[in-house]
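Here it is, the structure in full.
Presenting chain A:
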Amino acid sequence: EGDEAVAEITIGSSDPVPDLTPGRQSNAFGVLMSVFSPLTFLDVDGELSYVAAESVASDDQLTWTITLRDGWTFHDGTPVTAQDYVDSWNTVAYGPNAFENSGQLASIAGYSDLNPSKGDPETDELSGLSVVDDRTFTVTLDEPDSQFPSQLSQAQTAFYPMPQSAFGDLAAYGELPIGNGPFALSAAWAEGEPLVAERYAEYAGDEPSLDRITWVPYTDRLTAYNDVLAGNIDLVRLPANRMTQVADDFDAEHVYSFEGPAISYLSFPFWDERFDDVRVRQAISMAIDRDAINDALFGALNVPATAWTPSIMPGNPDGICGEYCELDPEEARALLEEAGGFEGQLTIHFPGGSGQDDLFNAIANSLRQNLGIDAIAQPSVGWAEFSEDRNNEVLDGPFFARWGALYPSQQSTLRAVFTGAGCTNCGGALLPEVAEALNTADASRGADGQAYADAQQLIADEFPIVPLFEESYNFVTSDRIAQLTTSAIGEPVLTDVVLAEN
Partner candidate 1 sequence: MLRYLSRRLLELVIVFFGVTFVIYCAVFLLPGDPIAALGGDRPLPEHVQEQLRTRYGLDLPIWQQYVNYLQGMLRGDLGTTFTGQSVSEQMASRWPTTITLALTAWVIMVVTSVALGLVAGLRRGSVLDRSVLLGTIVAESVPVFVMGITAQYVFGMMLGWAPIAGVGDGWPRAYLLPALVIAVYGVSGVSRLMRGSVVDTMQSDFVRTLDAKGLPRRSIVGVHVMRNAAAPTINVLAIQLGSLLGGTVVVEAIFNINGVGQLLYRAIQDQEGTLVVGVATTLVLIFLVTNVIVDVLSSVLDPRIRHD
Partner candidate 2 sequence: MSERLLEIDGLSVGFRSPDGGLVPAVDGVSLDVRDGEIVAIVGESGSGKSVTAMSVLGLLPKNAEVTGSIRLRGEELLASGRTQHDVRGRRIAIIFQDPFGALDPVFTVGFQIREVVRTHFPELSARDRRRRVIELLAAVELRDPAQRARSYPHQLSGGQAQRVMIAMALACGPEILIADEPTTALDVTVQREILDLLIRVRERDGMGMLLITHDMGVVADVADRVVVMRDGRFEETQTVDRLFANPEAAYTQQLLESVPRLDAAERRSSAGDEPALEIDDLTVEYRRGLRSVTAVAGASLTVARGEVVAIVGESGSGKSTIGKAITGLAPVRSGAIVVDGLDVARLRTRQAMALKQRIGIVFQNPMGALDPRWTMAASIGEPLRIHRSLRGRHLEARTAELLDAVGLARQCASRYPHELSGGQRQRVAIARALALDPVLLIADEPTSALDVSVQSTVLELFRTLQAELRFACLFISHDLAVVDSLADRIVVMSDARIVEQGARRQILLDPREDYTRRLLNAAPVPDPDQQRQRRQQRAAA
């Protein structure tokens, strides 16, 4: 080690990382966002800034011209070129590669050619991409989309560039990705071993505050939590079953509760006519004591939802749910009464083994007590059974739904939840009029999200699904970390970590 102390932190990461290729990873955002730099960046207020891109511009929201900044290199020293981006995106989108994140590129023209429903694709290049020069390329979309620059932001890792050396051996690259970001991995990923990233000296972007980051994998985040408590590691995501406990264990300044782009819902089986009446759905929403649940189960760290998208989204219509998202037992009963009451047992379904028993039991208790109906919460045997039963429409009561967006635009959430585009657990309340409104909003030029908020009014009227909580992304740190900042996706920004002085 040099004269100066190395500025480093150790992070407890959960879940093993199967593959670190940006187009494949799904649970190593922290690592990827350190090793790569995105084209654009959305800060906690939803402000868009450019990182690797100098500009992302379009006149018609259909064809976008991306200009890269000069002087950027990959960790292997090769310059980052427009061709690298185009090659990377082609690789991610190429059907036979079967990259998990390829869906993020689905709006680019030619995507369907690379992913024919039958047989092998005839081409391996997206027709919507074309290189203009070393630092410029254009992207043509299938439909106009004003949110495209947001989609290029930090959590949409499928848009990250890969160097030419990657394409020869993608498997090897997946273990030791070479990126364009502020940190470079010093060794390949190995099962159960810590992953270390060192500051990349030639990095052309803003200088990070740290020299080294180490991710230590934990099978149970609770263990990592205890290790932070003991001072062995510096940062970890707060495990759900410690939300009530954390205030006792940590000083307030070491607990961070970041607003995130995720939201949980209680969805309805639209195949069950008992829930056809909108008043039944509203009554159920009104009978849930979100505040008490938040206090008792989440240590008041989450935020009761008041709209169908989390408030971090630009232009979010906070409070649009109105009285229906607030507890009012009398009103709820009256509403249910009006709708003709409720027959039989109300069974709330949720995936078992996912640690959500308390939440859904509390909801069931709320409904039982406040609506006077016989409500119970029933876990399934794991996720698989849950999704199977939901997809086969055999669930006979309200059920768990949630969505965590990767870029903070109402678009992401609303599309996922109400148009069925690319969401597994959104509950499937498909509203054609919302889809239409979204198309209009996508094409509009306004960046303030007002057009999407208008779409939410349609949802409020229809009330197809009950918003429950905006999920905060909570973190605890050791004494070594003095300040943690976040971005629009609720994750701590690792380049900006402020260490305590000592």
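How these were chosen: all candidates are chains of the complex that A comes from, given by their letters.
As a working rule, a contact is a pair of C-beta atoms (placed from the backbone, for glycine too) under 8 Å apart; a residue touches a chain by one contact, two chains touch by 3 or more; residues count from 1.
From a predicted model like this one, the values you see are computed outputs, not experimental measurements.
Undergrad: Among 1 or 2, all from the same complex, single out the one that touches chain A.
TA: Of all the numbered candidates, the touching one is 1.
Undergrad: Of all residues in chain A, which touch candidate 1 in the complex?
TA: 18-19, 26-27, 95-100, 102-103, 106, 115-117, 171, 174, 190-192, 216-220, 222-224, 226-227, 229-230, 232, 353, 381-385, 387-388, 402-404, 422-425
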